[in-house]
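A single protein chain has been omitted; all remaining protein chains appear in their positions.
Chain nomenclature is as follows: A and B, assigned in order of appearance, with residue numbering initiated at 1 for each chain independently.
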Amino acid sequence: MKAKQTIMLTCCLMLLVYSANTIAKPLRVVSLNLCADQILMALLQPEELVGVTNLAIDPEASYLYQQATLFHQHNGRIEEIIALQPELIIAGAFSSQPTNQMLENLGYRVVTLGLPSTIEGIFQQISRLGELLNLPHRSNKLISQMKTELATITSATEKNSSLRAVVYYANGFSAGKQTIVNEILNLAGFKNIAAELKLKAIAPLSLESLLASKPDVLLFGQLEKNTNSLAHQVLRHRAIQRYTALKHVQKITIPERYWSCAGPSTVAAAAYLQQHSRR
Amino acid sequence: MKLTVSNINVKLSGKSTLKNINIEFPTGKLIGLLGPNGAGKSTLIRVLAGLQSIQSGEVSLNEQPLANFPKLELAKHISYLPQTGECHWPMTVERVVMLGRYPYLDSTRSSELNMQAVEQAIKDVDIQHLVGRTVNELSGGERARVMLARALATQTKILLADEPIASLDPRHQIEVMALLQALADQGKTVIVVLHELHLAMRYCEHLLLLDQGEQIAIGPASKVLTAKNLLDVYGVEAIFGEHHGSPWVLPWLDKKMAP
Partner (left out) sequence: MLALAAGNTATRERNLMLSLLSLLFILFISSLMVGDINISIINLLDSILNDRSSLDSIIFVEIRLPRSLLAVLIGGSLGLSGAALQGMVRNPLAEPGVIGVSSCAALGAVIMFYFGLASIIPLALPLGGISGALLAVVFLYLLTRNNNSMLSLILAGVAISSLAAALMALALNLSPNPYASLEIFFWLMGSLADRSFEHVALILLPTFLGWWLMLSTRHDLDVLSLGEDTAQSLGVQLKKLNKKIILGVALSVGAAVSVCGGIGFVGLVVPHLLRGFVGYQPGRLLSHSALGGAVLLLAADISVRLIPTQQELKIGVVTALLGAPLFLHLILKSKREWVS
């Protein structure tokens, strides 16, 4: 009797240990893309996310720049990535193709994320990541957090629907339909003029057309540091200055990091815009 | 308008090109500057034109050092005609001749005077038939005459010409020399570098012979173009003769060319 009990106990213990190993053992994930960084940092711990891009700590580009200091940053070169012993590598649609290809050839598992342009698309991406990581409860939690925030925003936007806004990027580009910026503007309750003008994706918008569309709100991305470039010079053109003085047009500058990626920052961006616009 | 050089020495690329030249050029005469290649004739002419700097000595115009004259002022007194009559752009003959009027462009009333001077110069050199033609299309001889007209258009008291007849046919050589003599008769001082010894003898009242930077002889043709000088300086025999009262000289060398 005693021997049978010992064997059963041992088997139970072994089963426990075995299941603990398979269930509790975290995947080592490395991110090759700034936007992937954002979502992954919201879902994972530093022991799990073993590598983020070095853009992640840049306050100009990364929304979660403060949080990123807790994670290890890599410089995107293959040797460094391999040294981190990743089990899953998340890359972006536009990250270096040769690098991705080589990692796959070396036998690593590389998953490429797309660029969502709607809030639904973002939620889908977060869910997919949750599945890949075997952590669906965490992704669901993140999604519901974002949905709650979103509800507070949309409830306050009923009155704004008449305000026409346009985004003006360096070099005279604007964000038209099928961009995350378009989605952010809609969430914050603005009408996107670029979408009105039937521009798709990030497209050029001439200074004349910009002004002639008679925007109520002008949105500029803000770079903290040195803005000496021709691209940025056009944003300070006298014509724009005179126009804003003329029509009491509202200028909102939003730090680039809020909308450089589609992800958790998107909801924060919509909240920011709503806060900063006059009613 | 008297040109004088006193004890001038000129060095070019370290080589002594003119040594202790001392000359008072008589006014109103046609003066020939002779010498073998490399004697320093072109250098001397350039010194007189104010284009070549001298290591020692003095060049003066009317007893005033040449350097004291402002460039534009000097140009109204001295005309210079270089050996190579280049024109970098395909301009017409009359435009080229008009360039000679540059020193007078700033004075008022100039355009009529300029036209007259240009017309006179063209007539003197006998190139009326070339008016309207492009200078670069002309033959070497025709171009040389156009350049001479340009130099005459400035209407200076002194004319310095470096081998002006080298590319002309015999008839035009004689005509140009006759023209230069006529100009000297009118009171101009004309100093001409040339190799044509027979023409030098016939037309120049005064000759200067240089050899290796030194002045060998100066004076009338009878004194300069002697058989001894021609042998020493040019290394040729001289055959003398006379035609209608004018003496001529013919350089001669009995030599067979090596095969």
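Quick note on the criterion: contacts are C-beta pairs under 8 Å (C-beta built on N, C-alpha and C of every residue); 3 or more make two chains touch, one makes a residue touch a chain.
Predicted, not measured: the structure shown is a model, and the values here were computed from it.
Checked against the full complex, the one of A:164, A:177 or A:237 touching the unshown chain is A:237. Considering A:72, A:109, A:147 or A:214, the position touching the chain not shown turns out to be A:214 (whole complex). Contact with the omitted chain, checked across B:87, B:125 or B:199, is made by B:87. Residues of chain A in contact with the chain left out of this view: 170-172, 203-204, 206-209, 211-212, 214, 223, 225-234, 237-239, 242-243, 245-246.
For chain B, the residues in touch with the chain missing from this view are 46, 49-51, 71-76, 78-82, 84, 86-92, 94-96, 99-100, 102-103, 105, 115, 118-119, 122, 128, 131-132, 147, 150, 154.
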